[in-house]
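Note that this complex is displayed minus one protein chain, with the remaining chains in position.
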Amino acid sequence: MRVRGWLFLVLLAVAVGAAGGQEARMGLTVEDTPSDDGRSLTVRWDGEADSPLDVRIERRMRDAAEYEIAGNARVADGEFRDLGLESDAAYSYRLVIDPEGAARTSAPSPYVSPQENFFRLFRVNALVVILLMGVLVVGYIMAARRGADLYIRRIAGLDAIDEAVGRATEMGRKILYVPGIISINEPQTLASLGILGYVAKLTAKYGTQLEVPNADPLTMAAAREIVKQSYLEAGAPEQFHENMVHYITQDQFAYAGAVNGIMVRDKPAANFLLGWFAAESLLLSETGQSINAIQIAGTAQVTQLPFFVAACDYTMLGEELFAASAYLSKDPLILGSIKGQDMMKAAILVMVVVGVIMATAGVQGFVDWFTAL
Amino acid sequence: MKRQVPILLAIAASLYPVIAFFFPARGINTFNQGLDEWMVIIASFALLLGIISMIQVNLAKVRRRAKGWIFSVLTLLAFAVMASFGIFGGQGETVLADGSTRLEPFTWVFQFMYSPLQSTMFSLLAFYVASASYRAFRVRNIEATLLLIGAVIIMIGRIPLGKLVFPFIPEVAEWIMKYPNAAAQRGVIIGAALGAAAMSIRVMVGIERPYLGKS
Amino acid sequence: MKWAQKLLLVDRRIIFLLVFLGALIPILSPIGLIVQVSPPVRAIFDRVERMQAGDAILLSFDYGPSDGPELDPMANAILRHCNKKGIKVLGISLFPLGGVDMAFARMADLTRDLGGQNGIDWVNLGYKDGGQAAMKLMGEDFTAVFPTDADGVPIEEIPLMQGIRNYGDLEMAISLATSVLGEWWINLVNAQFGIDVAVGSTAVSAPKYYAYVEAKQAIGVMGGMKGASEYEELVERAYPDLAGLSRTATVGMDVQSIVHLVIIFFIIFGNIMYVLTQRTRREGI
Partner (left out) sequence: MPVQLPGFGEWVAAFLTLAVFSFLYRDNVIYRVAESVFAGISFGYYVGLARINTLQPNLFEPLFGDFSNHWILIFPFVLGVMLYLRYVPKLAWISNWSLAIYIGYYIGVNLTQRLHGEILPQAKGTMLPLAGEPFGQILCNLVVIVGVVTVLVYFFFSSPHRGPLKVTAKLGIYFLMISFGASFGYTVMGRISLLIGRLTFVVNDWARPVVQSVIGS
C-alpha cells in the first residue's frame, strides 16, 4: 500500500511536470528572511516585469490539511514577504497565478522554517548615525564637565527678552508666558522651561507680574517648580504665588480660547510664546498683536513658524529655541550637548556634500546606504 | 531611592526600544511588544492627568469668590456632565425598540456642542490669517519681500481663478513648493530632529530629568 | 500724506468683515470654477488605481471635527474610490479629539451613497491612545492594538480582517492627519515597516510634507481642501457614475478664490500705502 502510494505520487509528479512544462515551479523559491525575529519567510518567483497578472501566495504548515492564503501580490513583483509565522514550524508554499481568471497553480516548494537572526543588518546605517551622535554629544558633555570653554553664538531675540520685561515694568502691566501646549517629553517644552527660568528671574528682580497658563499638567508642575526656584534665587521668594503658574485645559482650542480671554481682559505688556505649538500659534499671536503687546515667539514646529514670523516682534526659528535655552541656562552640560549636536550637523553637511559628489559621479551605492531597508 | 530609582527606570525604559530596534531576537521583541501594549494604556491614564489640576484650579476660584468665579462653576458643571456621559454611557447611536436610532448623550454633546466650539475657534484663523498677512507682507526689506512674493504666488497659484489670469502660475507655485520650499523645510526638519535626538541622549545619560518635576 | 498713514492703520475688523462677506456670498450662490490637479495628489490616486479588487488599505482618521472641512472630503473621495475598485478599507484613528467619530460619519456616508457594508467593505476599528506605541504594535499584530472594532465586535469575527495580521498584509496606509501624526506615519511606520504611506494633510502642514514626498518617504500628499477637490476631480473623471454625489471640496474652492482675492487686494493696498508713507518720510527728512 505504502509503496503503491509512493509510486502514484511520483507518477503524478511526472505527469504534472510534463503537462505544466517549465511553468510548474515558476521559479518558486522560499528562503528565511534575513535580519528578522524568526517569524517571516521570503517567497520569490520569476517575476515577468510586464505581466499584468495577479498572484495569490498560499502556504501550508507541515502536517496541516489545507493551504491557506498568505497574501496577494502581482506577478511582476517577483517577491513576497510572509510575516507573522511561527518560528519552529516548517512551511511549504505554492503560487496561484491569476486567481480570479485562469488560476494556474504552481508545484509546492520544499518545507522551510523561519530562522531567528541576531541583528537587523539593514539597520546598520541607523546604528552608525546613533553611535556617532551619541559619541559627539556625550563627548562634548564630558569636555564641558572638565571645564572646556564652549562657545555658542548669541541668538537674535535674546536681547528682546530684557527689553520686553523692562517695558512691562515701566507700564506696570503683566507678562504672559505660554510654554507651548504639550508635555515635558517634548524637547521644545524643556527648552521653553529653560527660558522661563530666565524670564522669571528678571520679573522677580524688577517686581513685574508674571502669569504662566498651562495646557499640560506635567508641564505645569515643572514650570511652577522653575518659577519658584527663580524667585528664590533672585531673592524675592515673597513675591511668588502658586497661582502665577496655573492650569487651564488639555484641549488646544479651549486653551487658546481661554488664553485669548486673558489677553484681552488683562492686557499684558509682553507675550512669550515659546515651545511646541500647533494651530493656536496664530490665534494667540494675532490676539496679542491686537492688544499691542511685545511678542517673543519661538518653536521648532516648522509649520507654525510662518505665523509667528508674521505676527510677532521676535521669533526664534527651529533649533534656535534649543540654543537660546542652553545659552541662557549657562549650564555647561547642556551647552556641551548643544555643541555636540552642532558637530553632528557639520557631519551631516559633509555627508550631504560627499553624497552629492558621489551621485554626480554615478556612485549610487553611497547614497543608497542611507536608507537600506 | 527617591532620585536614583526613577533615573535608572528612565534610562532602562529609554534604552529598551532602541535595543529592540536593532536586535530582532524573539525574547527582546516579545517584551518590546508588551511594552508597546502597556504604553497604550499608560498614555490613556496620562491623558487624564490634568483633571485633578483643572478641578483644583476652578474650585479654588469658586472658594475665593475670585473675579469671574461664576464661569468656573460653569466649567466644572460642563465637565461633570460630559464626564458622566462618558463614564456611564456609550458612544455612537443606540437602536431603540421601535427601530429608530438615538444618539448617545456623549455623542450628542460632542456633535452639537464640542465639535462646533472647536471648529469655530479654529475658524477664527481665517480672519486672523487675513489681518496678519495684511500687516506682515510689506516690502520693508529683502526678507519681508521674499515672504510676500512666496505668499502671493502660492495664493494665486492655488485657486482656480489664478490659472485664468496667469496660465503658467500653477506650475510656478508647484515649483516653489517642490524645490525652494522643500529644501528649507528639510533644513528645519533635520535641525529639529537633531535637537530632539540630543535631548533624548541627555535624558538617556541622565543629565536631563524631566520626570523629577524640574528640567 | 497723512491719509495714507491713516489708511495703513485700517481697523482689523474691516478686514474681518470683508473676509466674512467674501466667504458668505459664494456659499449662498456657488460659482463653479475648474480644478487643476497637482502631481502629489495624482501620485496617490495612481497608487490606489493600481491596486486590485480584494486588496486592503489602512485609512487612519487622525483628525477631529475642527479639521473636518479640509479632511472629510478627502476621506469621502478615497472611500468612494476604494469602493469602486473593491478595495477593503480598515479605518482606525490615533487622534484623540473625535477621530473615531469622524471615521463613523464618513463610513456611514459610504454606506448611504454606495452601499458599502460594515465588516466586509470597511471596518472601523476605533481610536487608540499611545501614538507611536500603537503604530509600532500594528506592525506586529492588529489584534494586540484593537482587540475589537469600535462597536465591540471581536476582530476574529470580522470577515474583512481575515488574513490581515499586520502592515505586511496591506497595500498602503493613508493618514488623514492634523498635528504630528502624519509625520509619524512617515518617519516611523514607513521607515521601519516599509509600507507605502500617503498623507492627506491640512493645508498648513502640506508644505512640510513636500520635503518627505521629495525624499520618497511618502507616495504623495493631498494638501487641504484644494487637495481634496483634486482627488474628487480625479475620481470623478475615472468613474463618471459617481458624478451625482456631493463634491464639498470643489464647491469650497469658489469661496477660497474670492477670499484669496480679498486678501491679495489688502496686501497690495497695504503695500501701496506703505510705499507712499515711506516716500513722504524720506522727503520730509
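Side notes on the structure shown:
A, B and C are the chain letters, set down in written order, and residue numbers restart from 1 in every chain.
Here, contacts are C-beta pairs under 8 Å (C-beta built on N, C-alpha and C of every residue); 3 or more make two chains touch, one makes a residue touch a chain.
Given the structure is predicted, the values throughout are model-derived calculations rather than measurements.
Put simply, the missing chain touches A, B, C once the whole complex is considered. The omitted chain makes contact with just one of the residues C:G115, C:G152 or C:G244: C:G152. The chain not shown here is touched by just one of C:V10, C:A43, C:A105 or C:A215, and that residue is C:A215. Summarising the interface, chain C meets the missing chain with residues 13, 16, 19, 23-24, 27-28, 66-70, 96-98, 100, 126-130, 132-133, 136, 146-148, 150, 152, 184, 186-188, 190-192, 202-204, 206-208, 211, 214-217, 223-226, 252, 255-256, 259-260, 263. If you put the missing chain back, the residues of chain A touching it would be 123, 125-126, 129-130, 133, 151-153, 155, 184-185, 218, 221, 248-251, 253-255, 257-258, 260-261, 264-265, 303, 305-307, 309-310, 317-320, 323, 338-339, 342-343, 345-346, 348-349, 351-353, 355-356, 358-360, 362, 366-368, 370-371.
Mapped onto chain B, the footprint of the missing chain covers residues 2, 5-7, 9-18, 21, 34-35, 37-52, 54, 68, 71-72, 74-87, 89-91, 106, 108-130, 133, 137, 142-144, 146-155, 158-159, 175-191, 193-194, 196-197, 199-201, 203-204, 210-213.
Here is the rule we go by: only the chains that are shown with their structure count from here on.
By number of C-beta pairs in contact, B-C leads when A-C and B-C are compared. Placing every chain at the mean of its C-alpha atoms, the farthest one from chain A is found to be C.
Centroid to centroid, with C-alpha atoms defining each point, chain B and chain C lie 16 Å apart. Under the contact definition stated at the top, the residues of chain A that touch 2 or more other chains are 251, 253, 279, 302.
Shown for chain C are the residues in touch with two or more other chains, namely 12, 66, 97, 140-141, 207-208.
Chain A meets chain C in the complex at residues 40, 54, 69, 71-72, 74, 81-84, 100, 251, 253, 278-279, 290, 302-304, 373.
Residues 10, 12, 15-16, 19-20, 23, 33-36, 38-39, 64-69, 96-98, 100-101, 104, 128-131, 133-134, 136-137, 140-141, 144-145, 150-151, 192, 207-208, 210-211, 213-215, 226, 253, 256-257, 259-264, 266-267, 270-271, 274-275 of chain C touch chain B in their complex. Put simply, chain B touches chain A in their complex at residues 18, 21-26, 29, 46-47, 49-50, 52-54, 56-57, 60, 117-118, 121-122, 124-125, 128-129, 131-133, 135-137, 147, 185, 188-192, 194-202, 205, 207-208, 210-211, 213-215.
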